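My questions all concern the structure below.
A single protein chain has been removed from this complex, and every other one stays in its place.
Here is chain A:
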Amino acid sequence: MTLALSRSLCKVLSRQTASSSFVLGEHHHAVQSPWFAPVMTLKTSAPLRAEPKKRKKVDPRREQMARERLKKKLKKLERVPPELIPIEDFMTPNKCLDETRERSSPKLSFEESEGRALLLKEWSRYKQKQHKAEVQALELVLEAQREALEELKLESEELYQAALKPDTLLFPFVHEGPVYTPPIPKYDAPDGKYNDVTKVYTQ
């Protein structure tokens, strides 16, 4: 391979020397034709020195970089936490703080305020008794159920296991609670029309 390289080099050199002698020979003529640029300069001019066009890789990469930067900016903007929905019950409307609305309340006599304090204490005692009675009643109910399950276990294991299974059909259980007056049988209630003005917030 080195032989081939040296041969090609020699050839090039010989060509060059030939061209240079040709040029020098030419110099003897007084006119130098513009079409005959020196071969040396031809080989090293700027357009020939430049790389071949590699636009296909750089542009997609540059566009991708630009897109990623935009996406990052969008994500930063989106990371803002959503606005909290205001709880209307916690904000006193300005109408209520109006001074003209104050009620002229009569002063309470000493007996009246004493009576109220005593009634509050009486009430707390009554409620405590009621709560204790409820808790005891519930404990009795649980005790009765425990006893029943014990007896059932003594009887038969299979029935005991069947009794322990949760009832899937029970829930959701709906029952109308007690009202003030009993429902009138076959009562045709009048249609109540109302405008719903509740404000609906979206996050």
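Basically, contacts are C-beta pairs under 8 Å (C-beta built on N, C-alpha and C of every residue); 3 or more make two chains touch, one makes a residue touch a chain; residues count from 1.
Everything below uses one rule, namely that contacts and distances are computed from a predicted model.
A.B. asks: For the chain that's not shown, choose its UniProt protein name out of "ATP synthase subunit 9, mitochondrial", "Septin-type G domain-containing protein", "Large ribosomal subunit protein mL46" or "Cytochrome c oxidase subunit 3".
C.D. replies: Missing chain, UniProt protein name: "Large ribosomal subunit protein mL46".
A.B. asks: For the chain left off this view, which of A:Ile85, A:Val135 or A:Leu159 is in contact with it?
C.D. replies: If we include the chain that is not displayed, A:Leu159 is the one touching it.
A.B. asks: Using the document's contact rule, name the residues of chain A that touch the chain not shown here.
C.D. replies: Answer for chain A: residues 96, 98, 100-103, 105, 116, 119, 122-123, 126, 134, 137, 140-141, 143-145, 147-149, 151-152, 154-159, 162-167, 170, 173, 175, 178-184 touch the chain left out.
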